[in-house]
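Sharing a structure below in structure tokens format, with a few things to ask.
Excerpt of the complex: some chains, original placement.
Chain naming follows the written order as A, B and C, and within any one chain the residues start at number 1.
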Amino acid sequence: MWLVKIYVTLKKGLLDAQGKATQNALESLGFKEVEEVRMGKYIHIKMKGQNQQMVIQRVEEMGKKLLANPVIEDFTYEVEVLK
Amino acid sequence: MKFGVIQFPGSNCDYDCFYALNDVFKVEVEYIWHKQTDIKGYDGIFLPGGFTYGDYLRVGAIARFSPVMSVVIDYAAAGGLVLGICNGFQILTEAGLLPGALMRNNSLHFICKYTYLKVENNQIPHTYSCKSGQVLKVPIAHGDGNYYIDEHGLSLLIKNNQIVLRYCEENGEVTPKANPNGAVDNIAAICNKEGNVLGMMPHPERCVEDCLGSSDGKYIFNSILNFIKNSKVKL
Amino acid sequence: MKSFEQEKFWKKWNLTPKEYQKIKEYLQREPNEVELGMYSVMWSEHCSYKNSKPLLKLFPNSAEWVLQGPGENAGIIDIGDDQIIAMKIESHNHPSAIEPFQGAATGIGGIVRDIFAMGARPIALLDSLRFGDFNHPQTQYLYKGVIDGISFYGNCIGVPTVGGETVFSPSYQENILVNVMCVGLARKNDILRAIAKGEGNSVILIGAKTGRDGIGGASFASTELNETSDEDRPAVQIGDPFSEKLLIEACLELRGLDYVVGLQDCGAAGLTSSLCEMASRGDSGLDIELSEVPKREEGMNPFEIMLSESQERMIVVIKKGKEKKIKNIFDKWGLDSAVIGKVTNDGKFTIRDKGEIIADIPAKSLADGVPVCHRKGKRPNILDSVNRLDLSEISQPNDYNQALLQVLGSPNMISKEQIYENYDYMVRNNTVLLPGDDAAILRIKGTKKAIALTTDGNGRYCYLDPLIGGKIAVAEAARNLSCKGSLPRAVTDCLNFGNPEKETIYWQLEESIKGISEACRVLQTPVISGNVSLYNESKGEAIYPTPVIGMVGIIEDYHHICSMAFKNHDDLIVLLGENKEELGGSEYLKVIHHLEKGMPPQIDLLKEQAVQKVCREAIKKELISSAHDCSEGGLAIALAESCIKGKKGAEIDIEGKIRNDALLFGESQSRIILSINPKNLSSLQEIADKYQVPLLLLGYVQGEKLKINRLINIKVSQLEKVWRGTK
């Protein structure tokens, strides 16, 4: 079994209104040291797969097909073995 | 004349579209279940508003893979008339039938209110009976109506005359203040290059009777009906 | 040894010795732990109404048009043409205080299930909210969370949120109130009941899977909020509006099927409550097998399964042999359905785990057997000083323009547009009068009829005098409906109070209920459903006693409605009713003088009724252009609102027999401001004379300013900026 952590983030250059709002909220709570906040999705998947390469291939497919919208989002991931 | 209104799990304006067509405009209309894969015999297909699959993951992302969508894609390719309203618009962009994407409103809040729309293109079936530059009073109700497209994409939209409606002031002026959600270039509705597929965030089906505060939605419906009546081409 | 152990048990479960004794009597033995837990939640105030039951009996709840009074998931009235309206209000105060977004969201989910459990399609929601001091950071967090939660859930399920109220007061700082009301529409024959009967019939659990969330939520809602409440946190549930939407559609397909016996939602206390109530209503028993319950998690024990408050679940009882048909309906909508047991005729609620009996309780004892507490109330002494208000010690403002802007711009008076714009208030194409007026109006398609809806309640009035406060809550709700042209028909009430075990709180509860009852009798609006939320206290401080009245009214022809906006220049502005020198409990006193003192305004229910009759008749005869009731903030605020809404000015000249501040800002009851074409005045006068209602000429709709007696002279555009909070 594999554990895949997928991060979906807004493409660079797109206004991240949610990140901006969170940054303002942090600032008004006194966290003045915060310089930038960006918000994205964290998708945590447990899946079967014969080997790491196959898993990666499948995750790439999932990302492109469904998990991220390439017009506005990028995705990255990490793969770990799970016993 | 016969229309189809698709029912996805979580659609909630399906009923309102049906009502407008059936009760107000008195044309034949049927619901199309999202698992259906035969949509022949319709003069137009409506993708209604709502929260398909709860808007989970991303608006329109899951509904886009409903069985019915593969035939909607074929239907559109064959020149069939398609109108996606609100969530329907979001599904059409996810399905690649329309360019761009709909992002969270820049206020981060859902917004329900009347807006004014300027008709920028009256050369397509959906705005066929509108005057160019006409101002329509039509409500919006969405959390993700912030239309995004990159600069290159925008220039193509402009070049091909694909921007159909823009948010404007009551007097027709397109201003940043009239933009309710942050949409690029105040875009409220776009069509595909061929002009047979329209996606719009505002809800014309909610304003087809005077008692509801506006009946400007009639312009959209009448356009479609008149166009079909006059073109007599059956798909 | 043994008895010591048991004591630990019942204490842990918030049961009293007397209640524990009673349980042993019912069972003729000692209860086991699962049984004890079930009694504990079912006998909590939230589920059993053991403290409030004797008082709720005071409510009038029948009338020719009432088809279902209290006792089912929602009340029902007949609106003619073979159609009915179902309605109910419910509180979700405690969960919202702890997790505002999910608390409010699941509050919507719960009340909507109560409506479609009756076979009615939910057509409208209203939310009545109370928060602490507007400027407190905690308030901002809670307020945003609650509104986002309602918006998230209500919008997704496609039920328009068309009305409500929002009040800020330090009294609710630690105990916010989130009351939500739902209204449904059905044909008479479609009404379903929450009943289990017919030996051998099948019990089916439908909707979401059962998880560990929300265990003990009901008893949690029946205790005070205190430091240790943090440990109760898992009692909050997560809502899934998408599943709810599917559940609504699937359950509405059950209407008209002759093999459906009963339908019930799973609310507070989960399966325990829904099942034993269904059995109790049908004088039946149930035999339930827990291993058949679809679960979200592994290893849930019987206790957790029985008390889980997982959302978006319903129970349906059907005739034996029709299980497959039900399954097909739910499969179509992608929802789980599982036969979890059958109806018996021994009156016992029997629960098994893989065949082994783990609880065996007379169903009626669980549902209705709680020993009722008959308490005595006592008027709080502090009211002696609180009620004293010497107007000679209250200085009048030097600058009335400033005073008006200050009151108009205060958090309780400003436009609530920023709230209701978050709600889809139009979906389903029925909302013919949008939020922001005295009441929302929804047309009934296929007829000329419409219904008008409102919620009202003033905690400050009730604090100062709960009897009068209770009456005013009903009177004001009815007035809001009447001045839109609708005939008030029925009430659903939500009683938000502190700990009823305290004499003074009990007194508040009793007095409020008496006031509500009297007003409902006079105004002919029976109470057909409701909800009680007690223990709204923290650190020993109770909230203001806050009964909230939800009311529905009928309009025979939706063309005969009236909004509050001034429509035409040169229309006359007239007042139905009388201005009195009453400043006690007013918003003005609070905002300008920082006082919450005195007696609330007096109310004469017969005069109230007469005023409302005049208004309804005038609207029906199409005599008037606008109508707006005079309530919080008084005459000046009501005039300002009609000006702003109509984008027109007004010139007002009133003979001042009373103090200027009382004239402008006093909150005397039974007043409605009308604007009218001068040619219709004599007809209006006739109607007013017929009901002996004073009619006072105030002035004209004119110009772009609001001018009152040389006291007020402000541009409407400036009023609007302040009122919209955009200044």
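As a convention for this text, contacts are C-beta pairs under 8 Å (C-beta built on N, C-alpha and C of every residue); 3 or more make two chains touch, one makes a residue touch a chain.
Predicted, not measured: the structure shown is a model, and the values here were computed from it.
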If each chain type is represented by one copy, what are the copy counts across the full complex here? A x2, B x1, C x1
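Heads up, the rule we're going with is that only the chains that are shown with their structure count from here on.
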Hey, which pair has more contacts between C-betas, B-C or A-B? B-C
Centre-to-centre distance between chain C and chain A (centres being mean Cα positions), rounded to whole Å: 41
Chain B to chain C, mean C-alpha position gap in Å, rounds to 36
Inter-centroid spacing, chain B versus chain A (mean Cα positions, whole Å): 30
What positions in chain B touch 2 or more of the other chains? none
Residues of chain A that touch two or more other chains: which are they? none
Over in the complex, which chain B residues touch chain C? Could you list them? 9-10, 12-13, 15-16, 19-20, 23, 49-51, 53-56, 109-113, 139, 141, 143, 203, 205-206, 209, 211-213
What does chain A use to touch chain B in their complex? 14-15, 17-18, 21, 66-67, 69, 71-72
Chain A partner, complex, touching residues on chain B are 57-58, 61-62, 65, 93-94, 99-101, 103-108, 148-150, 182
